[in-house]
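One chain of protein is taken out of this complex; the other chains stay put.
Read from first to last, the chains carry the letters A, B and C; within each, the first residue is number 1.
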Amino acid sequence: MFEAVAFYLFAFLTIAMFFITVTTSQALYALSALAAGMIFISAFFFILGADFLGAVQIIVYTGAVMALYAFGMMFFDTTREVKEKKGNKFIIVGLATLCAVIIVAIFAAPIVSDNMLSLYPALEGAGNTQSVGLVLFTKYLIPFEVAAIMLLVAMVAGIVLAGKKMDLSLTLLNAEEIEKMDEEINKKVLS
Amino acid sequence: MLDHILSILIFFPALAGVMGFMIDKGSIRAYGVAVAFVEFALSLWLWFAFDSNVSGMQFMENIALIPSFGINYILGVDGISLFIIILAAFFTMIGIASLTETKNEKNMIITLLFLEMTMIGVFSALDAIVFYVFWELSLVPMLYIIGAWGGPMRIYASVKFFLYTFAGSLVMLVGMLFMAYFFYQATGTWSFAILDWYRLILPESFQLWLFAAFFVGFAIKVPMFPFHTWLPYAHGQAPTIGSVILAAILLKMGTYAFIRFSLPLFPDASVFFMYPIAVIAIIMIIYTAMVAYAQKDVKQVVAYSSVSHMGVIILGTFALNVEGITGSVFLMIAHGVVSGALFLLVGVIYDRRHTKLMSEFGGLAHVMPRYATIFGIMLMASVGMPLTINFVGEFLSLLGFYEQSHILTLLAGIAIVVGAIYMLTAYKKMFFGEVTKDENRNLPDVNKRELIALIPLAIITIWLGVYPKPVLEPINNSVEAVVQLMHNKSTTEEAKSRIPNVSGVVISKTSTREAH
Amino acid sequence: MEIGLNHYLILSTILFAIGLVGVMRRKNLLLLFFATEILLNSVNIAFAAISHYYGDLTGQMFAFFVIAIAASEIAVGLGLLIVWYKRHGNIDLESMTSMRG
Partner (left out) sequence: MEKYLYIALFAPLVSSMFSALFTNTPKKQFVGIIASLLIFSAFVSSSILLTHILDGGDIVHVEMMTWMATGNLYIPFGFVVDQISVTMMMVVTLVSTIVHIYSIGYMDHDKGFNRFFAWLSAFVFSMMILVMSDNFAGLFIGWEGVGLCSWGLIGFWFHKEVATWAANEAFIMNRIADLGMLIGIFLVYWNTGSLQYDIAFPAMAHLDSATLTWMGIFLFIGAMGKSAQFPLHTWLADAMEGPTPVSALIHAATMVTAGVYLVIRSNELYDLIPHVGLFIASLGAFVALFAASMALVNRDMKRIIAYSTLSQLGYMFAAAGLGAYWVALFHLMAHAFFKALLFLGAGNVMHAMHDELDPFKMGGLKKVMKGTWIMMTIASLALAGIFPFAGFFSKDTILEAAFAEHHMVIYGVLLFTAGLTAFYSFRLVALIFHGEERYKIFGIHPHEAYKFMLIAMSPLLFLAMIAGIFQTPFFEMVEEILGATEYHIHSHATLLIMLVGTQMFVGLAILYAYKKYASWSSVPDGSSVIENSFIYKLLYNQYYIPYGYEEYIVKPYNELSAALWEVDKKVVDASVDGIASIFYSAGENTRDMQSGNLSTMLKWMVVGTVVLLSLAVVFGLAARYSGEIMSILSGLGV
């Protein structure tokens, strides 16, 4: 009973947050709503007994990713309203709904759902951090290492891409130099 | 070395071609001629070492490539493929030797060497996948030759050539995969080796579909009516050397593949489709001959005549008896020599006048008597004059098909009439009459370089016309094996009766008369 | 009332649909990124739920890797966005038409 209440509550909250994320015209709202949605999702993980995953969710998404977005947004002009594309909203929503309905229909179809439920009952004790660690460092060791390298590479790439001329500081430059830089940038843009 | 002579034959030109990139521009021609000559000498050695009394494959090589799927690098040569390989080497040699001034000569020669590799590969491959790989690879150098050195519409022509043949061969690939799958179903092991496939007896309904799949690929390559329209464009736009190789060797891939794949693999389907294909062949023969007659461009005349002659080859192939198939294999060689020579000859006049329109010529026999003579010899070979190489093949092909159908042979025989009509008309327009155009008055006659290419061809034309035995005998032995295989494999009553049982007949070739 | 796998799957589907809506209607690339995050997360829920109900940790592992990939994607994606912004002064999808066929 408690599980059901929690599920529906968090389901409602998650859907609401994500809905705001995709509909709001304020980037900051969107960011905040997304962060909130992430946290609510971690709740599902806890309900499902995937504690470690829940923790990772909060740390990585709400902590790291959101921070990254927040920093990223500082580069862009986020104060103004986000212009949305003109176009038929019905198509968009319709397509998405159709997609969702089909997927639901597939899962709800007797043949699929019967197979799924009747085969494996839920097991207690699975999902604790220890067992996750065991699996992660034995069976999935190589993917884990690869993921680590990938993250490293992504980090380096992020720095290299974003960090050009990071050694220059606007506060340490005088006005003329800044103007010159602007001109150069403009030239590049024009070319 | 003899154990690997086929691999050497295939890859020597390719390696030499790669090395060619390092050769200086000025000496590339000598290098190319040298390589092609060595290759030709090797192919002659192959002939020398070939035991013409053996009907099966010789010089087999077998290296596993993907054993789990039965894909192996299997090579081998029999009487059917031997001479086409030699012809390929020969034409590459004289092609390079007679190459007139072209831009990017180096690229051309290297491309030709690569093309040689693919051609010899196709004719010596005994594994369907290897065969397919070489088959498709052969498109690339030809595409390049047409696209880079062709006439004003070269891009259109080369793309058309490529897409057309490529589309066909994809269908063929599907057929091959199905064939391998059926083989797997029947035996439990995968194999793409043609010789393994030969042992597989398929039910007639499967044969029909597979035959059709293979047919599309081969028919476009031949090219059979109504898939022939890429050929005139390709010939019209290709440089001389491209046309020569295309007509002499590349087209033979299709007819060769009919004999290598379609007939022995699907004997019942071959009998089933014999009449429709014969009708197509007859349409090819007469229709394209008439179209050839309407051409204004002499190269197009030769191109359409090529299609027309290929019709006779197809007809001989589907005679399904030893005489017809031997004739068609011989005609492949004959047609290679003759049409190759005709394209070279057209190239000679094109180099001098930069036009191929017959209305621009006239009276050339006055100014270029040697050229007119050689052209005349090739013309007569083309119309099937006895004692020239073409006659032997044409005669045997038609003779063979006569056993299957009298009336269709009569119709196909119209080839010798219509062939004479367009060829003689073209010759008359070009060579006879007074010299009407001033530009033609001082044309130089064929020079030494051109003679190097043309004289051997003329000699072969006459020599094999008078004494075809050295070539005919190995072909005959291999063809007898094929026909016997077909007879043994065929399941339907009709096929059994259409395909003769060779072993049951006393072979009276070595009669007592020949003994003395 | 028992919460079964289907509930989670349907939730995941709904979230996925919302993500799709975002992907389709957002013009601002940054906000488009948000939408992709939603898509990834919706899948994560499905993974975790399946893992739970099947008693197999593989699902969680996948979710874990998805998170890792999402993180690196954001790192690289944001870097690229910044470069783009420096060049063009905006991050509108409409301006990215150099891939026109």
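Quick note on the criterion: a residue touches a chain if its C-beta (ideal position, glycine included) is under 8 Å from a C-beta of that chain, and two chains touch if they have at least 3 such contacts.
Please read these numbers as outputs of a predicted model, since none were measured by experiment.
Enquirer: Which shown chains does the hidden chain touch?
Expert: Touch partners of the hidden chain, whole complex considered, are A, B, C.
Enquirer: Of C:Val23, C:Ala46, C:Met61 or C:Ala75, which sits in contact with the chain we cannot see?
Expert: C:Val23
Enquirer: Looking beyond the chains shown, say which of B:His4, B:Arg199 or B:Arg370 touches the absent one.
Expert: B:Arg370
Enquirer: Any idea which of B:Pro239, B:Gly327 or B:Gly347 touches the chain not displayed?
Expert: For the chain that is not drawn, the touching residue is B:Gly327.
Enquirer: From the list B:Thr229, B:Asn447 or B:Ser503, which touches the chain that is not on show?
Expert: B:Thr229
Enquirer: Could you list which residues of chain A touch the chain missing from the display?
Expert: Answer for chain A: residues 85, 91-92, 95-96, 98-99, 102-103, 105-106, 109, 111 touch the chain left out.
Enquirer: Spell out, residue by residue, where the missing chain touches chain C.
Expert: Interface with the chain not displayed, on the chain C side: 20, 23-27, 32, 93-94, 96-101.
Enquirer: Take the complete complex as the reference. Which residues in chain B touch the chain that isn't displayed?
Expert: On the chain B side, contact with the omitted chain comes from 163-164, 225-230, 287, 290-291, 293-295, 321-323, 326-327, 363, 365-366, 369-370, 373, 380, 383, 385-387, 391-392, 395-396, 398-400, 402-403, 406, 409-410, 413-414, 416-417, 420-421, 424-425, 428, 431-434, 466-469, 472-473, 475-476, 479-480, 502, 505, 507-509, 511, 513-514.
Criterion: only the chains that are shown with their structure count from here on.
Enquirer: How many angstrom lie between the centres of chain B and chain C, each centre taken as the mean Cα position?
Expert: Chain B and chain C have C-alpha centres separated by 59 Å.
Enquirer: Any idea how many Å lie between the Cα centroids of chain A and chain C?
Expert: It comes to 6 Å between the two C-alpha centres.
Enquirer: At what distance in angstrom does the C-alpha mean of chain B lie from that of chain A?
Expert: 63
Enquirer: Touching two or more other chains, which residues of chain C qualify?
Expert: Answer for chain C, listing residues that touch two or more other chains: there are none.
Enquirer: Going by the touch rule set out above, which residues of chain B reach two or more other chains?
Expert: Expected reply: no residues.
Enquirer: Quick check on the complex: what are the chain A residues that touch chain C?
Expert: 1, 3-4, 7, 11, 14-15, 18-19, 21-22, 27, 30-31, 34, 37-38, 41, 44-45, 48-50, 52-53, 56-57, 60-61, 64-65, 68-69, 72-73, 75-76, 78, 82-85, 87, 89, 92-93, 95-97, 99-100, 103-104, 107-108, 113, 116-117, 119-123, 126-127, 131-132, 135-136, 139-140, 143, 147, 150-151, 153-155, 157-162, 164, 185, 188-189
Enquirer: Enumerate the contact residues on chain C facing chain A in the complex.
Expert: 1-11, 13-22, 24-28, 30-31, 33-35, 37-38, 41, 44-45, 48-49, 51-58, 60-61, 63-65, 67-76, 78-83, 85-89, 91-94
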